[in-house]
Structures are given as C-alpha cells and as structure tokens.
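The other protein chains are all here in position, but one chain of the complex has been omitted.
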Amino acid sequence: MDRKIPVGILGATGVVGQRCIQMLEHHPWFEVAWLAASDRSEGKPYAEAARWRLKTAIPARVASMQISPASPEGAPKIILAALDAAIAAELEPRFADAGCAVISNSSALRMNENVPLLIPEVNADHIRLIDGQSWRKKSGGYVVTNPNCSAIGLVLALAPLHRRFGLDTVMAVTMQAVSGAGYPGVASLDILGNVIPFIRNEEEKMEEETHKLLGSVNGSKIIPAGFAMSAQCNRVAVEDGHTESVSIRLKSKARPEEIIAAWNSYRAEPQELKLPSAPERPIVYVDANDRPQPRFDVDMGAGMSAVVGRLRPCGVLDWKFTVLSHNTIRGAAGAAVLNAELLKAKGYLE
Amino acid sequence: MDRKIPVGILGATGVVGQRCIQMLEHHPWFEVAWLAASDRSEGKPYAEAARWRLKTAIPARVASMQISPASPEGAPKIILAALDAAIAAELEPRFADAGCAVISNSSALRMNENVPLLIPEVNADHIRLIDGQSWRKKSGGYVVTNPNCSAIGLVLALAPLHRRFGLDTVMAVTMQAVSGAGYPGVASLDILGNVIPFIRNEEEKMEEETHKLLGSVNGSKIIPAGFAMSAQCNRVAVEDGHTESVSIRLKSKARPEEIIAAWNSYRAEPQELKLPSAPERPIVYVDANDRPQPRFDVDMGAGMSAVVGRLRPCGVLDWKFTVLSHNTIRGAAGAAVLNAELLKAKGYLE
Amino acid sequence: MDRKIPVGILGATGVVGQRCIQMLEHHPWFEVAWLAASDRSEGKPYAEAARWRLKTAIPARVASMQISPASPEGAPKIILAALDAAIAAELEPRFADAGCAVISNSSALRMNENVPLLIPEVNADHIRLIDGQSWRKKSGGYVVTNPNCSAIGLVLALAPLHRRFGLDTVMAVTMQAVSGAGYPGVASLDILGNVIPFIRNEEEKMEEETHKLLGSVNGSKIIPAGFAMSAQCNRVAVEDGHTESVSIRLKSKARPEEIIAAWNSYRAEPQELKLPSAPERPIVYVDANDRPQPRFDVDMGAGMSAVVGRLRPCGVLDWKFTVLSHNTIRGAAGAAVLNAELLKAKGYLE
Partner (left out) sequence: MDRKIPVGILGATGVVGQRCIQMLEHHPWFEVAWLAASDRSEGKPYAEAARWRLKTAIPARVASMQISPASPEGAPKIILAALDAAIAAELEPRFADAGCAVISNSSALRMNENVPLLIPEVNADHIRLIDGQSWRKKSGGYVVTNPNCSAIGLVLALAPLHRRFGLDTVMAVTMQAVSGAGYPGVASLDILGNVIPFIRNEEEKMEEETHKLLGSVNGSKIIPAGFAMSAQCNRVAVEDGHTESVSIRLKSKARPEEIIAAWNSYRAEPQELKLPSAPERPIVYVDANDRPQPRFDVDMGAGMSAVVGRLRPCGVLDWKFTVLSHNTIRGAAGAAVLNAELLKAKGYLE
C-alpha cells in the first residue's frame, strides 16, 4: 500500500474522537485527513478546538488541521463518526446518502434492521446487512456501527461460550468508568467517593445490543439471540475500564477448564486477517483471584482485549465471572477502527 | 433508669470499635466502661492507642480511659466485640464462659448453630437460641452476633418481601466501601481509580448468612430459608456505604407499588419497642431514578436505614433494585448496639 | 422576634444557593421567601429546577416554592446573591438600585471602592462603606460582599496575627476542593487522581482581597494592608474544604505559643453579638502533627471555623502553618448569611 487511505472524523473533538485520532496516528492503512465537530469549532485548528484529554500528545499533523463543516461536501469517503445520538441520527444518514462509508460509534442507528452492529471477532458475517441499505444502492454509501461500551466486553466474553455451549441466561451488573460519559461528562461532585446506580438508557442498550450481536443472519435479517438477559448499570470513580459482574446459564454442560479454554483459545477473522488493531488474543483469562482490575488490566492487548477472571459456580445460574474492557478503546474508538479495518479487508472500502 | 449500664468494648481501637464508642457517647441506656484491644495497646490511654478515624471527636471520657487486658477479669458483663475473626474465635467463648453477654460483630461464631445471627427488625425471635448455649447454662454468659456488613442491607430489603410474597431466588452484586475492610485496610494504591472484584470469603458469608437470617426457628434450631442465592462482591473507592444491585424472583405475584409499600411501611419490634438506635423507618424507598447513592443517602436514619431505589422489572428474574446501607453503622457498630438494646428490652441483660 | 425576616436568594439553584437554603432552614431570624435563578428555571418549583447536591434533604417549604424572575419586582428587601460574576455585575446593581440589601457572594463588585468586602470577625468596621454607595442614597439599597472561598480561611488565620504582631509577608499555596467550582464545575475526568495547578483569576483574587480585608478604613475609603503577598492555587480531588500551606513574616517577634494563643483566643463582634451563624471559635488550632485535614476537620464550628495546624518555623520567612476552611459554608453561603446577620444586628436591615 503506497499511500494511506484518507479518513474523516465526525465528532473529532470529543473523548472518542480523540481516541480515534490517537489510534490512527501510526496506522498502517489509514490516515486522518478531515475533521469535523460542532459549529463553534468550525474553522479553528484542531489543537485549539479540542480539549485534548489523553496522555499522549496530539499528533502534530492533526494539531494544525482545520475543523471542517460537518457536511459531506469535501469529506473523504470513509468517515469514523463519534457523535451524540441525537446529532448522529441526523448527520450519519446524510453522509451515507452522499456515498460515504460511515463507521459509527453512536447508538442512533445501531438497532436499525439494515445496519450491522459489528464486533469483528463476533459477528463479522452481519456485515452483509450493508447490501440492504438504501444508501448503498443509491450512492454506494452505508452505515456500520459498533456497540455500546458496556456491551462490547460482555459480548466478547459471551461469544465463545454461546458458540460452544449455548447461552440460556445472562445477568450482568456493570461498574462503568467516567470516560464512558464523554467530556466534561460526569461532574466530580457526583462521583468522588460515590457510586451512581443509573446511566440513562444503558441497561436497555446492553440488553438489546447483546441479543443483536449474538444473533444469526437469516437472508438479509438478523434473528436476535434468544437467551434471557438482564443488565444493571452503575457508574464508579474509575477513569477508563468498565468492570462487569456476570452470571450465566449455559445450554449444555461445561467444565470450568473448558470455559477458560474457550476464552483463551478464541481467535476469529480479525486475528486470521491480521487486522492492524486486532489484539492477538481477543479474550484473556487471568488466573489471580482478585483480577481483572481496571488499574492493572485495562490496557491488555493495547486496550483491545476483554479480560476475564474469577470464573466460579453460581448459586442461581451455572457460572459467574468478572469481565473488564477498555471503554474508550475496545468499547468505542478501537471498535470503530477495527470495523474500518474489517471493511477494508473485506473489500468494502474500494 | 438512674444509672447507665456499663458496657465493655473488645477491639476498641478498630474502625468498628470506634463507631461503637461514637454511638454510645450519648446513649440513654449504656455507657462505655471498659476498653480492650491488642496487647500492644494495653495500658495506654485510649486516645493514644487508637488512630481515631471518625469526624466527630473522641468522647472526652473515653479518650483518657486506659486500655485493659483482653480478658474477662475486671470486664463488665456486657461486651460489644469488634474483633478479627481469628481472635474472636478464641476470645468470645472465653468471655461468654466467664458469664458475659458477648454481642459480637465478628464472623467467627455467626454460623454456629446455637448462636443467634440477629437483625432486630428481621429475626428477633432467633434470640431464643441463646438458651441452648452451654455458656448460658454454665455461667449465664452467651454470644449473639450481627451479620456481615454486606448481608445486612440486603436482608433488610428482602425481609418484608420474603414475608409478604415469598422469596424464590436472589442475586446480588455488591460495590463495597473501603471502611468495610477496617483500618488501615485497603491500600490507597489498590483502590484509587479502581474496582477490586474480590473480597475474601465475602460472597460465602453473604449467601449463608442471608439464609440463616431469613430462616425460621424450629424448637432450638434455625431452618435456613430455602431460596436460591448468588452473590458477587466488589470493592470500590467509596468511604462508607455498600451499594448492591439486586435481582429477585418472588413466589407470589407482586405489583411494584405493593413492593414499595412493603418496604416503606415495614416496622418491626425495634420500632415498637422504641429502641434508642432503631430508625423510625428500617427501609426507605427513594423515588429518584438515580438513587440511592452513598454520597447522599448513606446517613439516612442516622445510618441505620437501608435505602432502596430503582425498582424495575428484571429480564431474567422478576424484579431488580438497588440497596444501600451504611457498612460501619447499620452493618457493624449500629447492628451490635441495636442487638444490645433488643437484649436489654427482652430482659437478657439482667 | 415574632415573624422571621423574608429573604430572597438570587442564584438559588447553584451549589452556593443550595447551601444558603440549607443554612436558612432553621434560622432564627430569616426565612427564605423568594428564589430566582436562570431564565430556564423560571416558573418551575425549586425541587425541579435545582439539581440538589447536599446530603440533607431540600427543606419541604422550599421544595415547592416557584422560581421567580430574576428582577427586583416582587423580591424581598434582603437578597442573598450567589451568581456568576458576569451575571452578578449586571443584576446586583439593579437590585441595589431598587432598594434591596444585596448580600453577595460574587466577585463582581468586591473590589469596588464603595463596596464592603466583609468577614464579620475581621473587618466589621468596613460596613460603613455602605453609606457612600449611590444606591444607598437613592433608594436605600446597597451591596455588601464576602470574599473568595480561598481568601476567607487565610484571612481568618491572618487577622489575629496582623493585629497583634503585624504582617510583613504572606505566601500561600492552596489545595482547593471541587465544590469551589460550582456544579457541574470540575469534570471528573479532569480531577480523578490528579492535581490541577490553575484556577482562573483565583490567585489575583486571593491577593487583592486579602489586602482589602485586612485594610483599614480612612473616612469612606479602605487603605489596603501593606504587606507583600503571593498566592498559588491548585485544585485537588476533595469534595469540600480548601487546605492552604502558608508562610508568613511578622513585623514583631512572636513565640509560637503566643501565635497559637492569638488564634485560639480570638473572638470578635459576631461572637459578642452572638450572631446565630457565628462559630464559638472563629479559629481553632489543632495540635496533632498531621492536621487539619478536610476529611476530619472541615465541619468544625458547623463549617464556620477556620482550622489551623502545624505551626513551625519557616526557613525563609518566620513561620509556616496549614489552614483549612469549608469553602461552601465559611467560604460562601455561611459568609453571606453571617454578613446578613451582622447587618441585621447593626441596624442595616430595618
């Protein structure tokens, strides 16, 4: 590949937009070529428009790039979109309509029946929904989405078990990091020394997205997975990393070592295709009895691995365990970038 | 009552011992008359021996009291014991044997079949187990215990539902405060910006204690409650207040307003007897969709009420909700003091 | 006093407005009779308009009060104003012009040469500046202000030393609580596990306000105190309580016990007049070598005492010490309420 593929970022100044820029800084295939954000940022250099909240510096090339208007004119054909749902609902269709491949992190279109909700290691075959999109037919454009940051770690942990043993029931209680709410997001007065047992719409998203992600394709439709599920979502004083206490019942009997092997040996298309952002191991089981912990484990696999631990019998269902994943990398920006890589590898970015 | 009843505190320098002293400062019935702690504290004035970690000052009378040896000689007949389990296993029987009423916060003897595990609002009738204790027969002494700090809020929330609708299944995920681990307890390097998905033996205690607490007395035995249960315990960066995400299935159908009414109207013997530390309302349901929260709700009922919120249908069991209780007041020192008050009111401290 | 004096609160929904309401709930002289906030709150009941962030509940009477338009028509004659500076600059003069006694927590008019910047224990005599205000002459209205939350604890600690020994030089480095920035204020992503070495305009305010507060009245003018001063302001992950590391040089020699005595024995007009919100001891020196600490000491004197500790020689100036004060009580709402009480006691609210 001689020249890198130009990529635009919609919502470039937010926490997820920043992560996208960070992940693309040394990307072998893509380069950031266009940035858009809210109206009041338009025309400003990125470094001035964004309140950069990451530990690595703004890539020099991006720092001086000017924020473009958030419209498809002049935008590249590939768009990573990191917008609030309300704005996404308006802008993403407009970009798709204009022929762009919109790779979205927003919840706006995730549950749309023609829009793939993708985790490349889990349901790469859902990608074919694209062909049913009216935008695709009209202009070649389309929309692909990644799941909510609370669903993605859970679904990575569930996928190998669902395939091998069948899921009957899933209960999950989350302890979610503040970066999941964006910036400025959660006020310090709300979260210092506190737990907030509520995140708006989060439980609903977790439940419906998990079913769609683990569903099967039937022609041009997704048949959602049929297991029972319940989610409870809490916010805690953690910067990055959603931790979840999970209980499951499986359809067929499994020994603990089989479950752990199913996790540790799990590889999928992104690993086979050696997609640049695919972690070597999508799921890592840690043996210590007090792990995973956000402080120590959130960056495993460069933030792209789901980290699982504490598998033990459940007094109600069959098994309980803890899963952790990086909410702004695997749960947002990295999810979008990996989706872009999958689309490229599959010929959807020609 | 002309003179107050002298009370001794075993383990007086720890976090729970300190709370006992704080709660007894202006107590209408009891006064602290004797303090014991580890050997290295012996002979020191309390203010020097204890690293006081509460916001109110050490009561002046107590500050200058000298730490006694941890043996029954010279101790008063009523002992609040706030010891580590290993030490409690050795010392509590010795005090009971010597004729003391040992009102213990430790886990050492909680599951002993002759030892009442008491929440006065929940199972005051278990108190009769005392009469089967060999100490009682020999010297008049006995041991009464209160539950683990993670069990007590949950059981308060479950008790009215169990009575009225019958519990079939209980799942609980805790987010527990650092004060539950005592002092120095959890290292700041372990918990700042972190979640620890493990507390040694905590899940086992929660499950077995909940069954005993909600069990029924049959002659001189407790028949544990028969529902299925599973607990997962996490530590979070909160000072005081254990928050729990709970799901339940009930044996008989209940409408949400009936459940809320069952909580809000719940009164029991401590309220009828007007025990000094009994909260007016043992359980308070808060209506806001993002409560209870430790920061705002932990001190409800002077730290003695369990605060419940977010009742909503569960996709797997029937209902889910959040419960919060103050782990060193209702979950430890206040539990012991309320047990002492109940024993007094029932004539067990004569 | 048969009936309480009606008081209005401008900026009633913010963190300081909430504290004012909390402090007036059981006030013997005043009662909240009118509330105003931003346009979008107008007409709503207070409980709906305010995102209440205090541990005690909204007083029932206030919860149902309707938010009035922020204009003097219909407002009571006494106004506690807790507005952002820009809005205060516009609204406070309008209320004063209409005859209101505006007791302001804002920085807008603090340094105005006719406006008293008051700490009742420090410079009650500055109150006479009121008589030079044009509003006073025209309508009887006036504006009185309290200092910035970072200045007030420092000045309380300095005042007795300045009187007794004379201040030559003051250096202060603050570690300020997040509640000082209002709500939502400091984003959790900015402050969790962090220190922010910058608070806009704070150092300038601390320096100029300290000089004015400790200045002397000459006819109708304040001659600012003449000592050299330098402030550095930092934000830390504390909820309530500004801690300051201070070094001073005195004009006359002082022994440490004299300094401590100057603090501990300090009483002023609010104590003599027994103003309801005046702490018994405006300054409390704590002996322990690791105090004061926000967690343990911030509520001393119901949050109205400045707490000082660690007096020791300074290798550059004469002495160094730590001072702590509650930034939203003594540093804001309580400062305003105490000013109101002083004005009442002095006959300025007739």
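We just call them A, B and C in the order they show up, numbering each chain from 1.
As a working rule, a residue touches a chain if its C-beta (ideal position, glycine included) is under 8 Å from a C-beta of that chain, and two chains touch if they have at least 3 such contacts.
Treat the numbers as computed from the prediction; the structure is a model and nothing was measured.
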item	value
Residue among C:T243, C:S305 or C:S325 touching the omitted chain	C:T243
From C:I78, C:I103 or C:M175, residue that would touch the chain that is not displayed	C:M175
Selected from A:A50, A:A98 or A:L192 as touching the chain missing from the view	A:L192
Hidden partner chain, touching residue among B:V186, B:L275, B:A332 or B:L349	B:V186
Contact with the hidden chain (one of B:R19, B:R53, B:H126 or B:R291)	B:R53
In chain C, positions touching the absent partner	169-171, 173, 175, 190, 192-198, 207, 228-232, 234, 236-239, 243, 245, 247, 289-295, 309-310, 314-317, 320, 322
Interface with the undisplayed chain - residues on chain B	15, 53, 178-179, 183-193, 237-239
Contact set of chain A toward the excluded chain (per top definition)	54-55, 192-193, 295-296, 299
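Going forward, only the chains that are shown with their structure count from here on.
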item	value
Per Cα centroids, the chain farthest from chain C	A
Chain centre separation (chain A, chain C; CA means) in Å	47
Centroid distance [mean C-alpha coordinates] between chain B and chain A, Å	42
Whole-Å gap separating chain B and chain C, where each centre is the average of the chain's CA atoms	41
Junction residues of chain A, two or more chains touched	190, 192-193, 237-239
